[in-house]
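A single protein chain has been omitted; all remaining protein chains appear in their positions.
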Amino acid sequence: MIPPGLAIAQPMPDVLPPVKPRRGVLGFLRRYPTIAIGGGLLLVMLCIAIFAPFLWTKDPTSLAPALRTREPGAQFWFGSDMLGRDVYSRVLYGARVSLLVGFSVAFFASVIGLAIGLFSGFIRLADSIVMRVMDGMMSIPPILLAIALMALTRGSVQNVILAITIAEIPRVTRLVRGVVLSLREQPYVDAAVASGTGTVMIMWRHILPNTLAPLTVQATYICAAAMITEAILSFIGAGTPPIIPSWGNIMAEGRALWQVKPYIVFFPAVFLSITVLAVNLLGDGLRDAIDPRLAKKL
Amino acid sequence: MDRRNLLKGAVAAATVTAAAPAISQNAAARTLRFVPQANLANFDPIWGTQYVVRNAAAVVWDTLYGVDENLVAQPQMVEGETVSSDGLTWEFRLRPGLIFHDGTPVLAKDVVASINRWAPRDPMGQMLRAIQDELVAVDDRNFRWKLKRPYPKMKYALGKCGTPCCFIMPERIAGTAGNAMISEFVGSGPMSFKRDEWVPGARAVFEKFGRYTPREGAASWLAGGKRILMDRMEWVVMPDPATAANALQAGEVDWWESPISDLVPLLRRNRNILVDIADPLGNIGSFRMNHLHAPFNNLKVRQAVMMALSQEDYMRAVVGSDTALWSVLGGFFTPGTTSYSEAGGAVMKTPNMDAAKRLLAESGYANEPVTCLVGQDQPLLKPMGDVTADLLRRLGMNVDFVATDWGTVGQRRAVRNPPGQGGWSMFHTWHAGADCVNPAGYNALRANGNDAWFGWPSVPSVEAGINEWFDAPTPALEKAAIDKINREAVENVVYAPTGFFKSYQAWRRNVSGVVKGPLPFFWGVSKT
Partner (left out) sequence: MWAYIIRRVLATIPVMAFVALFVFSLLYLAPGDPAAVIAGDQATPEDVERIRASLGLDRPYLVRFSEWAFRILQGDLGTSIFTNLPVGHMIAQRIEPTLSLMIVTLCLALTIAIPMGVVAAWKQGTWIDRAVMGFAVLGFSVPVFVVGYLLAYVFALELDWFPVQGYTPFAEGFFPWIENLVLPAVALGGVYIALIARITRATMLEVLQQDYIRTARAKGAGQASILFLHALKNASVPIVTVVGIGIALLIGGAVVTESVFAIPGLGRLTVDAILRRDYPVIQGVVLLFSFVYVLVNLGIDLLYTFLDPRIRY
């Protein structure tokens, strides 16, 4: 029985409008604008790279020394370089190499680093040796390591990827190992061990899924760093051979003339910066979406 | 006074700076800051044969003879010489007053030791040693060189500017074995090398040697009186051409040996900078082929490449759009000299891709890969490599492009294995025009098979022509021999020249005395 005097409360007026929970992809993107911007720009670059032959480009390697260093205009949209090659075509095709280098390095460094990190995190014996080796590798400046590796062999895209990957592996290994070490102490892992689950199974079921998130974020940063490193390697003269245009070596070739013909350096620099920016933004967005606390570690 | 110096002056006045006193304004005016063509990494001109070492050595050491601007050897350290009537005995007498930088006098025994160190590493020196009977110091000022056969080009051998030059060092230093580097740099020339201020890769410092007695008369290239009009010279190594251009414009350096031609318009616009051709003898670019292995062991394939090769493309790529800087060669010798010949060279001057493709088909070329070694860190060779890759592809050949650095090229080109086993098919290089004036010292032209330069061409008719030139008693016979050499060299494609090119040099208006020549000459140069 409701006591007298206690009237049934009227519904409160809507002082605060109801918050519409944002759902779906668009909602997701609106909540994390950095993923939208970063991802969008990256997608544009990917399309440029993939569809380069259809975007009114000429053969990026065809020379015409008689038409060298022409200003941007109707004939050469971004101008022509010192050998008469079309900068516009080279920049668009260059996207392929730079993106390939970035993604390959990110992928391989992540996979190999993951394997080593898991292994080292789990197996105590291997841990100290592996970490010393990783420390050693990290203490060699990555650029110097890459130059030295490049000098070992001829210049080619594969070797650039190899060199930068080796330089990036230690970081991934540390990250994964850190995750493994912290997870190893968790009760559910203990329980799994106690119930007799094999090491591999534990790694696969419990540890691995937890490493994927920070690993993905780290991979985006590695991708960005790799693209910049490729540019620097080309600048020094130890990067991809000029037969294969990459943003790095287009800039390297044009560096001597940048004050008189700035467009040779300007256009690849802009494209490279935008792409790297996009990847970084994407990484930031992913990190914030997954777990903002990761910002401390990555 | 520009803004920065005003600021600097104000700050300096207000601040007490520590330790070393700044160089006074006057002293700074007597220091020439020069940007060399390359880094001076080592300083033994006999042990290493790079041009930049020779350029620095030319101011630190003196030579017995020196070529003048007509490439005629004039006496320099030598006062005079007498040749016996049969041409077999040469007696030389040194000038009085010659002194080394450590104060000891230059004696004939120092000369003999220096010649003995130089000769085994120089083609002309080797020829002399082969016919040498004896080389002795007769007394302190005289030395004698007895030969078994006459050698009319003796003075040229001792006075040429092609590396290695016969620089005169003290006996104890010249005694250093040829396969070791000298560790002391006691010179005999007008400037001394400041070893403790040398930072290889960054800076080299030279100071005027007050006790050097120059010859009477004006200087002309390596001949005449080498009078130094500055107190100090600093070589500043700049790896980045854009930075060097800016430094020259800002007055932070005074003389740039080889500005790249694309930056020259920028420098020309500056009122304080003068630009002119550096070396009238220029350089000859080279497409060097490996005659030992396929595909370039096949004469027709070589000829096809030469036929298709457009020197204009190469020259534009290497030197730029400035047509004052390059020309197309009709032969193997330096244009603008008496020995330039276009005999047989018509095919070099007009490229014909279609005829070349037909010739290639005739040759039986079976798509063997052409392994091209291209040093990416060489600003002159890298564009040549790019043009070559394009040329060979259009010609229909199978290109194996090895983009690497000059060190690797240097190692790999010495390998005589087939290309697939660590060898090579072609590489690019260039030769200073001064070296290509005539067969003396023109290593790249020799075609004596295994003893020849990298590529090992074997063409007996070219060798015969070269021997005729050495033995020629009159200029007319010399010219005939040159024509024959040229014709045979073109016909057999000893190598394929990619064009004749010169480069500029740039200096600030307050520097005077800069002349054209095969190397930068520092005597007569002063700064206000």
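Chains: A and B, in written order; residue numbering restarts at 1 for each.
Everything below uses one rule, namely that a residue touches a chain if its C-beta (ideal position, glycine included) is under 8 Å from a C-beta of that chain, and two chains touch if they have at least 3 such contacts.
Model, not experiment: these values are computed from the prediction.
Residue-wise, the contact with the chain that is not shown comes from A:143, picked out of A:143, A:192, A:213 or A:290.
In the complete assembly, the contact with the undisplayed chain comes from B:454, out of B:145, B:314, B:454 or B:500. Checked against the full complex, the candidates A:29, A:213, A:232 or A:290 give a single residue touching the omitted chain, namely A:232. Residue in contact with the omitted chain (choice from A:29, A:44 or A:269): A:269. One of A:118, A:207 or A:224 touches the chain omitted from the figure, and that residue is A:224. When the omitted chain is restored, the residue from B:39, B:116 or B:461 that touches it is B:39. Residues 132-133, 135-144, 147-149, 151-153, 224-225, 228-229, 231-232, 235-238, 251, 255, 258-259, 265, 269, 272-274, 276-277, 280-281, 284, 292-293, 295-297 are the ones on subunit A that touch the missing chain.
If you put the missing chain back, the residues of subunit B touching it would be 2-4, 8, 11-12, 15, 17-20, 22, 39, 41-44, 47-50, 53, 121, 162-163, 177-181, 183, 198-203, 236-240, 242-244, 246-247, 249-250, 252, 377, 404-414, 429, 431, 435, 443, 453-454.
What we mean here is this: only the chains that are shown with their structure count from here on.
Subunit A and subunit B have Cα centroids separated by 48 Å. Every residue of subunit A that touches subunit B in the complex is listed here, in rising order: 61-63, 65-66, 68-69, 82-84, 151, 154-156, 237-238, 241-243, 255-261.
Contact residues on subunit B toward subunit A in their complex (touch as defined above): 240-242, 245-246, 260, 262-263, 265-266, 312-314, 316-317, 320-321, 376-377, 379, 382-383, 386-387, 389-390, 401-405, 408.
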